[in-house]
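The complex is shown incomplete by one protein chain, all other protein chains being positioned as in the whole.
What follows is subunit A.
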């Protein structure tokens, strides 16, 4: 197990470096083709060449390679890697520390993901299990139809309708019913509130989770249906084990492996959903920050954040692999 993890970590570091280099090259080409982001600092003002040069220097864009199309700008890249190795993630285009930005944005995204994950698992396990257990019943058909509907309903529509149509009256109602100094008004606040991050992230998280839950419902249903017909379940039943025991230990547990895989895979996809959710609900999170950074050719910020995200994704993948071994005794990494 130890050797397996070490090998995976080494692979991960290699992947990470490759991702960083690729991103560096892409953003560098963007700067070379589009012109220097320092100009955007002045907007409609006509900046003199001296002012531009001073701003370039201030924001570390003064390396001449940024003006030469096709130059891979490896110098600044190596310099940046050195900084990262020393734990210094540099600054964004306006001199704000990337680590400060991440420290402010990441917890909000993590809160969102936490709610999303719970929603996925809760909905997936409950509805999927019910559908599998009562296969062919009205309930099963209803759940399958619901999962198709969920898939067909884009998350941003769900969020816009919630924010502009449902949240305002709910929030007002909660304020009148429970008082301004109670929790319910915060749950239904139309925007995120940095002072009450958990309370205001619950509903957006559930909605984003709901939108992604269809795949889980179907996965769990399929996994459990297979398990119900498995030899081991028949054996367990014929041993006289209680039905509850059979379901919990032999059906649910066995059907968890694909679910865990899907959590790992969907994690990266959820970041895309997070960009929309964060944008609409005004949550200051990683998705929104990355979106803006790419729009502004903010090389330092894009690289800093993607590096961190890639690192997290790799860690999640490793955790998923380890979870396999825990869930399925047949899987061993020796």
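The definition used in the following text is that a contact is a pair of C-beta atoms (placed from the backbone, for glycine too) under 8 Å apart; a residue touches a chain by one contact, two chains touch by 3 or more; residues count from 1.
The criterion applied here is as follows: contacts and distances are computed from a predicted model.
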| item | value |
| --- | --- |
| Protein name, per the UniProt record, of whichever chain is missing from view ("ABC transporter substrate-binding protein", "Cysteine desulfurase", "NADH-quinone oxidoreductase subunit J" or "Protein TolB") | "ABC transporter substrate-binding protein" |
| Residue of A:79, A:151 or A:292 in touch with the missing chain, whole complex considered | A:292 |
| Contact residue for the chain not shown (choose from A:24, A:189, A:218 or A:250) | A:189 |
| Missing-chain contacts mapped onto subunit A | 34-36, 39-59, 62, 64, 67, 94-96, 100-101, 104-105, 163-164, 167-168, 171-172, 175, 179-184, 186, 189-191, 193-196, 199, 278-280, 282, 284, 288-289, 292, 295, 297 |
